[in-house]
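Here the complex is missing one protein chain, while the rest keep their positions.
Presenting chain A:
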Amino acid sequence: MTDLIRWTAAELAERLGAGDVSSVEATRAHLDRIAEVEPDVHAFLHVAGEAALTRAAEIDRLRAAGEAPSPLAGVPVAIKDVLCTSDMPSTAASRILEGWIPPYDATPVARLRAAGLVPLGKTNMDEFAMGSSTEYSAYGPTHNPWDLSRIPGGSGGGSAAAVSAFEAPVALGSDTGGSIRQPAAVTGSVGVKPTYGGVSRYGAIALASSLDQVGPVSRTVLDAGLIHDVIGGYDPNDATSLQQAWPSMAEAARRGAAEGSLAGVRVGVVKELNGDGFQEGVRSRFAESLERMAAAGAEIVEVAAPHFEYAISAYYLILPAEASSNLAKYDAVRFGLRVDPGRSTTEQVMALSRERGFGPEVKRRVILGTYALSAGYYDAYYGSAQQVRTLVQRDFAAAFEQADVLVSPSTPTTAFRFGEKVDDPLAMYLNDVTTIPANLAGVPGMSLPIGLAPEDGLPVGLQIMAPVREDARLYRVGATLEALLEAEWGAPLLSRAPELGRPVPVPGFGTEPDGGTR
């Protein structure tokens, strides 16, 4: 049964459908794995435990009665703590929401439940999704399964670590400036930020409303597509939700994997998202991937995006501005923490509660956003940032004239060590230099693993971007590249990750004196 946790969601769904395994068995295996590795990884803030097993048993009964709600029914899933769940605390990793159980489910969560997926728990993140390492979680960081002394990326480090450590086959994330794609890159997993408006934001605790997008986190491109198909599509509860029919992303992934060819695909290499400041091993793996794609028939073209270098500055004005407004709802009145020393006014209680409930990065960004929006500075900062947003969108439009998809390394470096950047906000912000342009323009992006950096043995990710509404291209191209790379490696990249939480074996033939752990 240990293999069970290594199955992809697609494999697990197939075996659930064939009756080879029950959802209770699958859910229990993942809960056991969580119990085994969580002391090291800390991907979860809440584990559903019995509630998950109860739901799994329900799904098994439905399936036995021929009423399985979807082919994915019974597959366990982890949910980023930024998404509201009516039966589990939803804190966005902040003290100000400690223990809060929302009165409703976020739409992507409701859709997963309706399809019969079994929520395993809530995953760790940087507080209110502000960060690139999970070091800003109020509940302690998540550790990278490849090297426990390193960050798993952020903000969605918990979801990425959970799938990479085989604690869940699939998970949900949210991506405001790279919070799905950057953790995927540094943990050797797959993550997709859909087109803005492609997945409902209803019930996603808002960071920056014009940038936030919910998306899938997985170990394979196909699994991401399967989840994308379930959570995507129009939702009247989100006014920015796109009203249109979407093709099946899973179908696009299957087609891409089966074809094994990129003939006729124009792949644009973004000149500005590579080069100086990028780690040597990241650059070499990226270059090899380009060769691989060219060998598969892709036409590789270099494209210029001269305004991308301004994107990060625009982002760190637009995001704090929107966040300072969104986070005004934590007022110690309607929900969340209230610190009341007595004989104080509502305003004083509000200020004390926010002082106690918010961590340092949240305070930094709220104050920065308040500054950027204040009278006398609005045009110089927020206004200019919005103009840069136009320029970034124009760069994308021009680039997509020359290419069907754009590619870059997903991150400038592999996973860094804890503490390396936590006290240097600007250094931390630079982690997002590759992923931010997609959020500013609303275009979809995917990160998938392309190998290990020779100098540190850590995963490297490739980012693929497509025009708005063309998410299927990511899956088509991503699945082809994934299939080509895995054929060459002989196994998925994650099979090379170190063993975790292995119990010390009983001494005997074939066992190693140190238990064989790394």
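We adopt the following convention: a residue touches a chain if its C-beta (ideal position, glycine included) is under 8 Å from a C-beta of that chain, and two chains touch if they have at least 3 such contacts; residues count from 1.
Following the convention adopted for this analysis, contacts and distances are computed from a predicted model.
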item	value
Undepicted complex member, UniProt protein name, chosen from "Phosphoenolpyruvate-protein phosphotransferase", "L-lactate dehydrogenase complex protein LldF", "Aspartyl/glutamyl-tRNA(Asn/Gln) amidotransferase subunit C" or "ABC-2 type transport system ATP-binding protein"	"Aspartyl/glutamyl-tRNA(Asn/Gln) amidotransferase subunit C"
From A:Arg55, A:Lys80, A:Arg95 or A:Arg354, residue that would touch the chain that is not displayed	A:Arg354
Of A:Ile151, A:Val170, A:Leu242 or A:Ala298, the residue in touch with the unshown chain	A:Leu242
Among A:Val186, A:Ala252 or A:Leu368, residue touching the chain not depicted	A:Leu368
Residue in contact with the excluded chain [from A:Phe44, A:Tyr381 or A:Tyr475]	A:Tyr381
Option touching the unshown chain, where A:Ala26, A:Leu337, A:Val405 or A:Leu500 are the choices	A:Leu337
Where the missing chain touches chain A, by residue	100-104, 195-197, 210-211, 236, 239-240, 242, 307, 310, 313-314, 316-317, 324, 328, 331-338, 340, 344-352, 354-355, 358, 360, 363-364, 366-368, 370-371, 374, 380-381, 383-391, 393, 425-426, 439-443, 468
